[in-house]
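Showing subunit A:
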Amino acid sequence: MGNKAKSNLAIKIILLAATFVIIQLLIFLDVINDYLQATMATICINIILAVSLNLITGFTGQFSLGHAGFMSIGAYTCALITLRNPTLPGFIIGVFAGAVMAALIGGIVGLPTLRLRGDYLAIATLGMSEIIRIVFLNLDSITNGAAGLQDIPQFTNWIWLFIFTTGTVLVISNFIKSSHGRACISVREDEIAAEAMGINSTRYKVIAFIIGSFFAGIAGALYASTFNFIDPKIFGFSKSIDVLVVVVLGGLGSISGSIIAAVLLGIITTYLQAFANIQMILYSVLLIIIMIFRPQGLMGSKEVSLSIFSKLGSIIKPKKGRA
Partner candidate 1 sequence: MLEIKDINVHFGVIHALKGISFTVNEGEIVTLIGANGAGKTTTLRTISGLKKPTSGSIIFEGKDITHSTAQERVRLGISQAPEGRRVFPSMTVLENLELGAFLRKDKKGIADDLKMVYDHFPILADRKKQAAGTLSGGEQQMLAIGRALMSRPRLLLLDEPSMGLAPLLVQEIFNIIKEINKAGTTILLVEQNASMALQIADRAYVMETGSIVLSGTGEELMQSEDIKKAYLGG
Partner candidate 2 sequence: MEQLFQQAINGISLGSIYALIALGYTMVYGIIKLINFAHSDVYMLGAYIGYVCMTKLKLGFLPSLLISMALCTLIGVLIEKIAYKPLRNATRIAVLITAIGVSLFLEYTTMAIAGANVRTYPPLTGFMNMSFEIGSVSITMMQIIIVSVTIVLMVLLQFIVKKTRIGKAMRAVSLDSDAAELMGINVNTTISFTFALGSALAGAAGIMVGNYYNSINPLMGMLPGLKAFVAAVFGGIGIIPGAMIGGYFIGIVEVLVSGYGNSMYRDGVVFAILILVLIIKPTGLLGKNTREKV
């Protein structure tokens, strides 16, 4: 039991390290050029967004259309801090301050609205994120209004993106695999039964919402630092929808699904760019076709299993006696 968990952990660490080293090498050899790196940055940010929204919508079952709002809080907070303090510590503080601010607002927003159900909640979260956007639009003296903030110091690079992306994925998937995470899932499955089993459903909805907002804040901060500029338009309704598309495409309740979908969509959009005028038409048709043939998403609610690797591992490793 303990052994299995440990060997799983070891395999995970080896896989991550290998991914990191390979990509780092490819960047060094210029196989992954600047352009591909930018695409990778977008993919990483989308992974963070999708995984965190998946916690709220996929695992806890709370339909949120306001993820872009929390992302924008992280982005503005981090941008304002790094503009005043353009140093690496400034950047790190900025990212975490952004995340904490987003989580804070997430909590404040979550408490009253999370007693709403289904589509009513969706609309309330949509409204919240629109209000956040309108506030940013009108706080000219701080946010520079519609023109947004420019020349935000760029600290993110592949290494930072990798750290934050894997960090997010690990923390959220660890959470899901804990009793608290299962409590969230039970709220999705049947709120009444969950309450009858001693689970305070409101508490777990708010927790999921706060964690989700926290990581959306991180994604926003990374966005600001990667692309050097932000403005309120970036964080509109359609951004929230884009994230939702990734989550549903990957599979509600599947973290690996979200990751795969983010990567896949990143690649697809890159290829579709070649069809300037009709790329959106192709994209929409693709979306419809995928949903018709795979309505549960690419992964359903399953995860890519590590067992393949464990098997490999046990073949390679000389068999020791079990403790």
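Assume a residue touches a chain if its C-beta (ideal position, glycine included) is under 8 Å from a C-beta of that chain, and two chains touch if they have at least 3 such contacts; residues count from 1.
Here is how the candidates were picked: all candidates are chains of the complex that A comes from, given by their letters.
The structure presented is a predicted model; accordingly, all values stated were derived computationally and were not measured.
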Selected neighbour of subunit A [touch, this complex] from 1 or 2:
2
The residues of subunit A that touch candidate 2 in their complex are 57, 63, 112-113, 115-117, 119-120, 122-124, 126-128, 130-131, 134-135, 137-138, 192, 237, 241, 244-245, 248-249, 252, 277-278, 280-281, 283-285, 287-288, 291-292, 295-297
